[in-house]
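Omission of a single protein chain aside, the complex is shown with its protein chains in their original locations.
On to subunit A.
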Amino acid sequence: MEPTVGDLSDPLINHTEGQLFLHEAFKIIVEEVLCKGTDVKEKVCEWKEPEELALLLDLELREKGEQKEKLLQRVRDVAKYSVKTSHPRFFNQQFAGVDYHSLAGRFLSEALNTNLFTYEVAPVFVLMEAEVLRGLRELVGWTEGDGLFCPGGSTSNMYALNLARYRLYPEVKSQGLWSLPRLTIFTSPESHYSVKKGAAFMGFGMDNVIFVKGAVPHFVSCTSGTTVQGAFDPLDRIADVCDKHKLWLHVDAAWGGSVLFSKKHRHLMKGVNRANSVAWNPHKMLVAGLQCSVLLLKDTTNLLKKCHGANASYLFQQDKFYDVNLDIGDKSVQCSRKVDCLKLWLMWKAVGSTGLEQRVDKAFFHTRYLVEQMKKRDGFQLLREVAPVIKERMMKQGTMMVGYQPLGDRVNFFRITILSPLISQKDLDFFLDEIERLGNDV
C-alpha cells in the first residue's frame, strides 16, 4: 500500500520488508560473489561490450519503483557482470583476494552508517582508529606520532604535501601561494601519478614536480613499492639528503608498507623511521578491502589539526561534556569521513600480527616461485602489439586478468601482481601456461 504524505503518524519505510530484502540479497552475495567469485572453475569476468552491457542491465531510472523479485535479479546481474577481484586468477591490480574477517568488518561499518568527525557520533571508531594508527606507527618505528585514514593513497600523498608546505610556511593556509616563492617537489619518475595530480590540485603546478633551478625545494616523496615495477627506493640515503637540506621526507608506501609486518622483508624499508610521513594502503597487500588507506606522521605538535582546522562550531563546540580532543574531525580536509579502520582492526585481531606477517611472506614466496618458473621456460619475451591482443583474449574468455603497460620507451609488458593469500602454485603455473596458450598464434 502506498503511504501518503498526509499520514504522518507512521514511519514511511517498512522495516520488515527492508530487512527481508537485506536477508535475501545477502544470500545472493554469498553465492554469486564469495563462492563463485573465488572458484577457479568460474570465470574471472563475464566480458560484455559497453553498449550490450548497458542494455542487459536496464540502467534507466524511472518514476515507479520495482518489486522485490526484480530487484533480487538485478543484484544477481550486478554480481554476474562484475569482475571477480577475489578470484585466484585476478592479477590485474594491486589488490586481490578476500579476507573474511575484514569483510565482516566492512559489512558492519556499512550497517552502522556513521562517520568519524566526533567522539559523540562514533565513540567506538574514534578510539579504534587511534589504536590502529598507533599499531602501524610502531611498525614504522615511531613511539609517538599522529595520522588518520584517508579516502585513498592519493589523498594521503596530498595530505603529506600540504603538511610539508604548512610546516615551512604556515602563512600559506590563510594567504595562499601568491606571496610564497615557487615550491618544488622531488620524486622519482617511477612514483605514483597522484604526486603530480596533487601538485596540480594544490596549486603547486605539475611542472614543479621535478628539480628546477632557483626555486625552493620543500618536499621529497619516495616510494616503497612502485606501482609498475614494485621497486623500493633507498630510504636511508634519501633521508640523509633530506636531513642535510631540511626537506620533508614523505614515503609513499601505499603498496610496500605492508612489508613492515614481515621480519624477513622489512629491511626493504630500512630508514623509514627517518621519514616525516608515510602513506600506507592496507587494502593492497594486506587484503583489507577497499578502501583502507592510512597517512602516518612522526609529528607530535598537532600539525594535522593546525594545518587543516576550521573550527566549525556546529561540530566542534568547545563546551562539550567530554574531552574535546577526541573530536578529530578537524584533522581532516573532509567533513564526513567513513569508518575504514574497523575492517583492518577486526582482521588484525583475528589473525594477529603473525598472521599478517605470514600473508606478506607468502606473497614474496609466490613471486620467487613464479620467477623461477619463468626462467625455466623459453621465449618469455613479449612484443608491443602482442600484449593488448592477449589481454583482449583473456578477458573475453574470462580465464584471468593481468594488467599490462608500457614502461619508458620499452614495449608493453604484463605486470602480474601477486598478493592474495588464497592463490597457490597452480594458479601461478596457470598464468604462465595461459599466456603461452593465448599468445600462441600471435
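Just so we're on the same page, a contact is a pair of C-beta atoms (placed from the backbone, for glycine too) under 8 Å apart; a residue touches a chain by one contact, two chains touch by 3 or more; residues count from 1.
Definition applied: contacts and distances are computed from a predicted model.
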item: Protein name, per the UniProt record, of whichever chain is missing from view ("Thiamine biosynthesis protein", "Glutamate decarboxylase like 1", "Gaa1-domain-containing protein" or "Transcription and mRNA export factor ENY2"); value: "Glutamate decarboxylase like 1"
item: Among A:48, A:266 or A:305, the residue in touch with the chain that has been omitted; value: A:48
